[in-house]
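To keep things clear, I will list the structure first and then write my remarks on it.
Yeah, one chain of the complex is gone here, protein chain that is, but the others are all in their spots.
We call the chains A and B, going by the order they appear; numbering starts again at 1 in every chain.
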Amino acid sequence: MKLRRTMLYVPGNNPNMVKDAHIYRADSVMFDLEDSVSVHEKDAARFLIFRALKCIDYENTETVVRINSLHSPYGEDDLEAMVRARPDVIRLPKTESPEDIMEADEKLGILEKKLGLPKNEIKLFAAIENARGVVNVSRITEASDRLVGVAFGAEDFVTNLHTTRSREGTELFTARQEILLAGRAAGLHVIDSVFADVNDEAGFRREVELIKGMGFDGKSVINPRQVGIVHEIYTPSIEEINHARRVIRAIEAAEEEGSGVATLNGRMVDKPVVERARRTLELAHVSGLYLDEIQEEAAHA
Amino acid sequence: MPKKAAGRDIPSKIPGFKEIKHFEGAFANTPLVRKQKGSRTLPRLNKIVESLEQAILKSGLRDGMCVSFHHHLRDGDMVLNMVMDVIANLGIKNLTLASSSLTRAHNPLIRHIKNGVVSRLITSGLRDKLAEEVSHGLMETPVLFHTHGGRARMIESGELKVDIAFLGVPSSDVYGNANGYTGPSACGSLGYAMVDAEYAEKVVLITDNLVEYPNTPFSIHQDHVDYIVQVDQIGDPEGISSGALRMTRNPRDILIAEYATHVIEHSGYMEDGFSLQTGSGSISLAVSNFMRDVMLRKGYTASFALGGITGSIVRLHEEGLIKRLLDVQSFDQEAIRSIGENRYHTEIDASYYANPHNKGCATNKINVVILSAMEIDTDFNVNVLTGSDGVIRGASGGHSDTAIGAGISVIVAPLFRGRSATVVDRVNTVITPGETADVLVTDYGVAVNPRRRDIYDRLKTKHLPLYSIEELYQKAEKVTGRPEPVQFEKKIVGVVEYRDGTILDVIHQVKD
Partner (left out) sequence: MNLIRTGKAGTLESSDVMITVKGHSENRVEIKLKSIVEKRFGRHIRRQIEDILERMEVNSALVDVDDRGALDCVIQARLETALYRAAGIQSLRWEEIQ
């Protein structure tokens, strides 16, 4: 199971952050050549990220680069430089239509061929950041085999919508739902927008709980401190793990007796329940929990 | 001849007495009292002398003697320079200067060393230009670097005989009762100065705040003090202490602090009633804050916190989470305020704190200590004195005193700073021997000293990035590249004494 609970923004022209962005243990780090880099430093950031990706071992952390729009003066150079540097994923900013994805897909294919790289090696992430993107999202998510995920960018979205972000996030609800549905339908990872107020930990937790409940796979984060909080919320609790174990035991016992359905504490255990339980245990495992130890602790409790 | 000063007949020989000293009148052999009763016009009895020069002359300072100072006024200290300038003007030469430490305030010493006024330094540390000059061969005799506990040991045992102690004090009365937490130059605890006051041959107090007798509660006692000099200012408050230290926003420091807190929580040493010492670095302060969360979550209180006390420790004390504070040095304004206000915020001297050879020092009683490092090598030896270029720029302090005393010593440091690796194959200078450093926590991962298998076993399932220290060393070198070795001259410029008085290392002059 591949995790994309956290995608950490790293300003592309900041060597102190770039040199070891992976130490904060985000599932993905996203080097930004776009909004965090001024127009006078686009070349400098491109060189910096190119060299960093070629030299620095980011270990198991997924590397993502957000390039400038292919319709800007910087996008084409960004794309070629990054294909040569070979990050795991290129994230396209402000995707509005399937053509945006298809254009990038085609250019990537040409570059891969020219450079003798494996076909479709570099994956794509789409970012939906305005109303047009939301309206087209189900076609966007189907536009290329390279797509592995879709991200929501709420800051630009609310500006485009002529509103601002509220505490409850009602203005984002439909967009989040649309993106989530389209992403799920296409089998992609779906990750939520950043939460800008780094010092509002309670507000951040509330928002992560909300988007986890909605079904998002994770969240873009702007501060390393937010990584641990997202992971904590996404990591199954001991109660959830033990419940999942009981579900699995119940269904295994039922299967031995030739039945596909079991009951646990008076509730029916059928296929979707079992699938959720398996997902919980797998998530616990890939989150780095030591399941043997949890069993012990539960036994003592 | 029998004498009859009091009109009594006293024989010259009495069984059991070798020699009879005859009474010569009540005032004859008692200094420092009024010589005439009943005179209301006599000046109030005091030890005040007009000037530093008089104090120096009266104290009998001569060439070749040892003068001592303390560093509680830190970067704001004005006393040492003031005293040394007068001594230099008097033409006195070849002195040994023993200060509990030396800071960037003390660069003017370079001149006195060059002019032969000072020929030897004994200190916990050196910084800034003075340190650079010493590293480049300023002195003929190497500097002796001691620990805080080691200094108390050498003074108490008489290995270091202080002829005259010049002690700046933020408040004193006319008879020499002094404390550190009142007055415009307040610095909090006077823990390092208390040892000098007790053991030096002569004690001169320098104060900018003369208060009504008796100045209770007092840290330095009137019965140890010879002379008092009043001056305009003993220190610059800006340099004496920082304001309230804010929690760091540096994500790297926070990451290290989170790992360190996690290590401590699961180490087996954090339990109800445990004790701790944290430093004043930003990582240490963040650890204090995170440990507060753990204590609240688990319902633990600590029995005491030791050492350099900071505002974040004071906060835990005032919230009832740490019952008692033992304070040898107060790092910030909150700590200075607290030591004056809080009943169980107790001042201790350097011997009580860390002297390895007294009958029991407080560092032996701590469960958890958090320590910094400039360098740490794959044998866990720690350097907090010389930089990666071999130049002196730090202090031994209480590092090795607490590392050996604590149940678990946790070294916190980034894996590399800029391009200089913290984890190296061989430290430039050993201050704390590897056998007393238990766990290294860096931003790249955590390494447990192989001698502490018990701690490793408790941590191995706690979702920490555990590596061997060799692995961390290799990670660092992979990122920074392999540095060229530092080039040194033959000449020895510093000698590092371990807390027990044995010589642990030497520092050579750096080559340019």
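Basically, a residue touches a chain if its C-beta (ideal position, glycine included) is under 8 Å from a C-beta of that chain, and two chains touch if they have at least 3 such contacts.
Quick caveat: nothing in here was measured; it's all calculated off a predicted structure.
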item	value
Among shown chains, those touching the left-out chain	A, B
Of B:S388, B:S409, B:T429 or B:Q509, the one touching the omitted chain in the full complex	B:S388
Candidate in contact with the missing chain, chosen from B:K114, B:R249 or B:R419	B:R419
Positions on chain B contacted by the hidden chain, ascending	388-390, 417-420, 479-481, 483-484, 486-487, 510
Chain A residues that touch the omitted chain in the full complex	14-16, 18-19, 43-44, 47-48, 50-52, 54-56, 77, 80-81, 84
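To be clear about the criterion, only the chains that are shown with their structure count from here on.
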item	value
Distance from chain B to chain A - Cα centre to Cα centre, in angstrom	51
Residue numbers on chain B that touch chain A, as the complex places them	251-252, 254-255, 258, 443-444, 461, 463, 465, 478-479
In the complex with chain B, residue positions of chain A that touch it	19-20, 23-25, 56-57, 223-225, 228, 288-290, 293
